[in-house]
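Of the protein chains in this complex, all but one are displayed in their positions.
Chain nomenclature is as follows: A and B, assigned in order of appearance, with residue numbering initiated at 1 for each chain independently.
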Amino acid sequence: MQTVIMFICLAVMLIASVAAAMLWSRITAAMCLALTSVSLAVILFILHAPWAALFELSVCAGLVTVIFASTISMTREYRQPDGTPSEYHVRFAPLPFILILVGVVLVAVVLISGFDVNITATESTTAVDTFKEVFWNTRQADILGQIIIILAGAFAVAILFKESTKE
Amino acid sequence: MSILNIAILITAALLILTGLYMLINTHNMIKIIIAIEIVVKAVTLILAFAGYVTGQYAVVEAFIITMIVIEVVVAVVAAGIAVNVYKNKGNMDVSELKKLKG
Partner (left out) sequence: MPAYFATSMYAFMGAPLLVILVLTLAGRKLAEKWALTVGYIVGIIQMLTSIIAIILLWQYNKASITFSQFWSIQANDGAAYFSADVFSLIALFCIGMVTFAAFYTAKTMIGKKAFQFTNLMMVMILGMNGLALVTDLFSLYVFLEITGVSSYVLISINRDNKGLEGGFKYLIMSAIASAFILVSLALIFINTGSLRYEDISAISSSWMELSNPILILVAFVFLICGFSIKSGLVPFHGWLPDAYQSAPAPVSIMLGGIVTKMVGVYAIIRIVSNLLVESDTVVNTCFMVLALMSIIYGAVAAAGQKDFKRLLGYSSISQIGYIILGVSTGNILGYIGAIFHFFNHATFKTTLFVNSAAVEQQTGLSDITKMGGLHKQMPITGTSNIIAFLSAVGIPPLAGFWSKLFIIIAVWQTNGAIIASIALVASIFTAVYFLRIQKNIFFGPVNEKFADIKEAVKGFKLTEIALSVITIGCGLLFPVLLLLLQAQGIV
């Protein structure tokens, strides 16, 4: 059952991101990206990363989409940089064929070479580590890094989104 | 789940390809940021897969969460720069960003 859900999610992810690339409208593209995030969250959940799935769902599918939507509404354009929809679609028409071609080549390479990913997971590693312990006890440098990058984000917003006063 | 392992890696490769193709072929700054997000999604997929293969779920979970935080900050900064370009010029066309030349 899980395997079937995985395959469906992978397919949805790929199709949604191709749609995000090929659709002319920016807001639809952002929505497709959100769909990609949602299916990625399901995959993360199946791959034993529930907290990461939660973050992916709330932050990437939620917050990032809000950022995109507000940016797009702030910048309604007089003239689309990508030209008319038909011009845009012509430029992106080769993409599905390229993807199918590359996909077929990769599958062929895997079949011919007999490549396989060797699972190295052992029972002992899975039993001991819980996320909470690992994160707080061993990733101190990353936690410090997260604090600093959030600070950087705050300063960036303070500079870039400030209403420009006439200087 | 051997076929599934291969499927995950191939999907990730195709996602990266989609993102890069979109990055090259669009002139819209918002679309460029979306392209980068697609590539980042592929990276998240590979990272989660790495945790699954090695059984180190917790470590990889910490990686992914840190990465998501960073990703959001980068997206915000990129959107901020795009909004400012729009305010200055009235559009977000990257093909017009050609001020800097030798």
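Just so it is clear, a contact is a pair of C-beta atoms (placed from the backbone, for glycine too) under 8 Å apart; a residue touches a chain by one contact, two chains touch by 3 or more.
Worth saying up front: this structure is predicted, and the values here are computed from it rather than measured.
Although it is not drawn here, the omitted chain touches the following shown chains in the complete assembly: A, B.
Screening A:11, A:90, A:104 or A:144 against the full complex identifies A:144 as the residue touching the chain left out.
Where chain A meets the omitted chain, the residues involved are 115, 117-118, 120, 125, 137-142, 144-146, 148-149, 151-153, 155-156, 158-160, 164. Residues touching the missing chain, restricted to chain B, are 16, 20, 23, 29, 32, 36, 39-40, 42-43, 46-47, 49-51, 53-56, 59-60, 63, 66-67, 70, 73-74, 77-78, 80-82, 84-85, 88-89, 94, 97, 99-100, 102 (touch as defined at the top).
One rule holds in what follows: only the chains that are shown with their structure count from here on.
Chain A and chain B have Cα centroids separated by 6 Å. On the chain A side of its complex with chain B, the touching residues are 3, 6-7, 10, 13-14, 17-18, 20-21, 26, 29-30, 33, 36-37, 40, 43-44, 47-49, 51-52, 55-56, 59-60, 63-64, 67-68, 71-72, 74-75, 77-82, 91-92, 95, 98-99, 102-103, 106-107, 110, 115-122, 125-126, 129-131, 133-135, 138-139, 142, 145-146, 149-150, 152-153, 156-157, 159-161, 164. Residues of chain B touching chain A in their complex: 1-2, 4-11, 13-15, 17-19, 21-22, 25-31, 33-35, 37-38, 41, 44-45, 48-49, 51-66, 68-73, 75-77, 79-84, 86-87, 90-96.
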